[in-house]
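Data block below; observations after.
Removed: one protein chain of the complex. Kept in place: all other protein chains.
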Amino acid sequence: METILEVNGLTMDFGGLRALDHLNIDIRRGEIVALIGPNGAGKTTFFNCITGIYLPTQGDIIISPPKAEGTHKRERINGLKPNQVTEKGMARTFQNIRLFPNMTVLENVMIGRHCRTRAGVAGAIFRNRAMVREEQSIVDDSFRVLEKIGLARYVNDQARNLPYGAQRLLEIARALATEPFLILLDEPAAGMNPQETHELDELITRIRDDEGISILLIEHDMKLVMSLSNRIFVMDYGKKIAQGTPEEIRNNPVVIKAYLGEEIDA
Amino acid sequence: MEYFFELFLGGLTRGSIYALIALGYTMVYGIIELINFAHGEIYMIGAFTALIVASVLTVMGLNEFAILVLASIAAAVYSAAYGYTVEKIAYKPLRHAPRLSPLISAIGMSIFLQNYVLLAQTSDFLPFPSLIPDFEFWEPYSHLLRSTQLVILVTTTVIMVLLTLLIKYTKIGKAMRATAQDRSMAMLVGVNVNQVISMTFVIGSCLAAVGGVLIASHIGQINFFIGFIAGIKAFTAAVLGGVGSIPGAVLGSLILGLTESFATGYVSSDYEDVFAFALLVLILIFRPAGLLGRSTMQKV
Partner (left out) sequence: MMPTLSEIKKSFLVSLWFMFLTFPIMVIRVNTTEKLVLWRWENMAYMGIGSFLLSFVWRYMLWRKETGKKDSESGTLQLPSFFERILSDRRYIVPATAAGIALVAIFPFVMDTYQTNIMITALMYIVLGLGLNIVVGLAGLLDLGYVAFYAVGAYTYGLLNHHFGLGFWTVLPIGAVMGAFFGILLGFPVLRLRGDYLAIVTLGFGEIIRLILENWNEFSFGPSGIAQIARPSLFGIQLSLSSSIIYLYFVMIGMVLFTIFVVNRLQNSRIGRAWIALREDEVACQAMGIDKTRTKLTAFALGATWAGMVGVIFAAKTTFINPASFTFLESAMILAIVVLGGMGSIVGVSIAALILILLPEYLRAFSEFRMLIFGAIMVIMMVFRPQGIVANVRRSYKFQPDKHS
């Protein structure tokens, strides 16, 4: 399978602190990849760098979005703004949930459709036929995403009134609405009970299988990571310390040492 | 050359007054990330309190020195009390509100206090008694630096040194620095954050009151509106130096004072306030972290 994301020598400094240290990571089409590591390893920082929220100090981020015809173009995306990265087809969720709390669940997802639609101020005021049709398509597409994720019964509720697990799902729905080829999930199972985590496991697999979207996830729940991922990258102190299949990672002494004190329950 | 020195000393005097007010902005911003819009009004209330107390004491026939001391103390006490109360009413209930809420509340408080003084006192300019006596020094150059200016410069320097010592070495100073760095962490290690915030307002307000008394006796008149312009200029100075940084506030104030002094002296006095506003706009656009501030990335 072809590579869709390629990160070479990515480095991020915060003043004196080197949060990412010459990181190399690649993701292939149709994969579910996990990024794990102890607290403060730099996982979220990695997400922030490749989605344009932080400007990395060094290194290359190269995407090759899969095209239907099989013609894919390599493109360096360092320095693009977050919205441009999303437009290119990489969407993300946040570790500390960042929904639009006073908007409805449906509207949250509709925001995800923003970069795939066109209407401007004039369209909003005059509501010509094309604009009305586009608005209707935004509503319909968003509702379809909610149904897929299993949040349809909350459509008109305010996002801040959702239960915690549903809020995490809504973040995924919102990201899906942007039509990404790669979706980045930052600790999607955090705060979920075992039942919800199990459903999440199925959902993520379904997203990959049905939509053909590749997935990169940061997760501390080892059971989920081991059951979901095709490959795993392990980070510690900003460096990649290991990579491989779940089987290889489970038995890797370096990984066990990095997690010393933290238990891998799998 | 003499004119240059006159402007230079005038600028330093101006700048040191701005510094006294700017410190209040910068300390509050450092701790709760709020532009305390009502801070200018605290300074104005300090000046009014001094005026009122001084007038009453003059009628009672006290001697000049006693009046100066008592009026200054009263100004500091009342400014501190107002600063403390404003924080409790308008900001404390909004600790966890969206960022703009306390700012709007602060603007409301500023307008409220202005009109409170306007209604309870007067909208006219009131002549401010010359609390600081004129004395002879530095002949034959005394026309370059009036005695009130000398007092202002000396007082400000002393206060700056005291404040630096307070923040460096006392318990409350350490607690303030800890809270400024990471509020929730400070709370975890047992700092009483509410108390620290209150103390910050009290200290900042005292400094503003001193500034109010000094500038009012230098200029010789006050009204309810002096806090607005002074507040904005002091805030400009704080931002210029890097808001949140105490040496930055002092540096920024001196630069602003000197700029204004030279600009009005050599260019034109018509646009006196435009210089400050233009400087404010330019810094915020091109170097929002200020001269001594470090630009940081928002943690996501």
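For clarity, chains are labelled A and B in written order, and residue numbers in each chain start from 1.
In the analysis below, a contact is a pair of C-beta atoms (placed from the backbone, for glycine too) under 8 Å apart; a residue touches a chain by one contact, two chains touch by 3 or more.
If you're wondering where the values come from, they're calculated on a predicted model, not measured in any experiment.
Across the whole complex, the hidden chain's contacts among the shown chains comprise A, B. For the chain left out of this panel, the touching residue among B:8, B:262 or B:277 is B:277.
Between the chain not shown and the residues B:104, B:150 or B:172, the one that touches is B:104.
The chain not displayed touches chain A at residues 51, 53, 81-83, 86-87, 91-92, 94, 98-104, 106-107, 110-112, 114-117, 119-121, 123-125, 127, 134-135, 138-140, 143-144, 147, 152, 155-156, 158, 161, 174-175, 178. Seen from chain B, the chain kept out of the figure touches residues 33-35, 45, 48-49, 51-53, 55-56, 58-59, 74, 78, 81-82, 85, 89-90, 93-94, 97-105, 107-117, 119-121, 126-127, 129, 228, 232, 235, 239, 270-271, 273-274, 277-278, 280-281, 284-285, 288, 298, 300.
Keep this in mind: only the chains that are shown with their structure count from here on.
Between the CA-based centres of chain A and chain B the separation comes to 48 Å, rounded to the whole angstrom. Those residues of chain B that touch chain A in the complex are listed here as 294, 297, 300.
Interface residues of chain A facing chain B in the complex, by the touch rule stated above, are 14-15, 44, 48, 53-54, 94.
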